[in-house]
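A single protein chain has been omitted; all remaining protein chains appear in their positions.
Right, chain A next:
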Amino acid sequence: MSQIKELTRSRFLLFIREPEAMFWVFLFPVVLALVLSFAFQNRGVNEANVGYVEGQLSTEWVQALEADSLIHLIAFEDTVLAARKLRSGAVAVMVSGENPNLHLNYDPTRPESEIAQMRITNRLQAQEGRQDVVLTETTETTEHGSRYIDFLLPGLLGMNLMGTSIWGTGFPIVEMRQKKLLKRFLVTPMKKTSFLLAQILSRFGFLVAEVIVITAFGVFLLGVPFRGSIITFSILSFLGAISLAGIGLLVASRAKTIEGVSGIMNFVMMPMWLFSGVFFSYENFPEAFHPVFRLLPLTALNDGLRRLMLEGDGIQTMGLEISVLTVWAILSFVAALKIFRWK
């Protein structure tokens, strides 16, 4: 009977006997993806709320705007209420006047107001006889890969791997330390590396299940593209899980209480939630910071997964990502072994 095998096996049994853990690993990311894809679905151009005060817009123009399918015209009885709705954003544009004087009141920094204002102008100009001088021909393209859910899913997969790797490795170690089980192992001939390796290896059983559930859900139910190779995808997920579990090991290597280790975990994960491109691209931050962000293990994982799934990039283009993950995996394991507190 080998040490690593039995240590891994018992760690794995403990995990699958923890119903809460199953929820966080499998159900939570699926629910999160569903909710977010619903909230951020591409609905095209939304119908805009356009307001006017009764008596301040000519009847012809009221009829013209009501005929526009993307304009929802709302009549107000007094100016004060209308002004308030405009300020609060419930109304995109306030319109008044009669031919030949059109007056529009809106906030130009709000995209939907800007779109509505152009639409109103075009509509009423045409109504009063403006002729188009250029013939416009349009081709419409809607291809999967550009929706928010397409961007989100690889990030969600990465974030979930981070959470389960760090929590799933860190908490049980602190619990074993509190229960003096680590101390008990110290009086056996157990190899310390076997113990730490088993903590990481035991992650793989559910890593596979976790990745398959989330990816299949995204690809088959939400239509997220998967354009790269499955082998590269597996290598990336595997390396990501090892390096993040290594960080979980390191995070838990000294802490004596669950509260203590929770604090360190949040401290470690927070920057990655923000800067590793989970919910939004880190391109939103100043470019000078990008090289630093790319050295975070979750960034490497997310960038790799995203390029692979959305753009079909191969492993030969992922040298940076693979190196970052490998270095993190080795460094965190060696450091954890060195500073680990057994008693």
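Simple rule for what comes next: contacts are C-beta pairs under 8 Å (C-beta built on N, C-alpha and C of every residue); 3 or more make two chains touch, one makes a residue touch a chain; residues count from 1.
Assume contacts and distances are computed from a predicted model.
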Missing chain's UniProt protein name, "ABC transmembrane type-1 domain-containing protein", "ABC transporter ATP-binding protein", "D-alanine--D-alanine ligase" or "Sarcosine oxidase subunit gamma"?
"ABC transporter ATP-binding protein"
Can you list where chain A touches the absent chain?
1-3, 5-7, 9-10, 13-14, 17-18, 176, 179-181, 183-190, 343
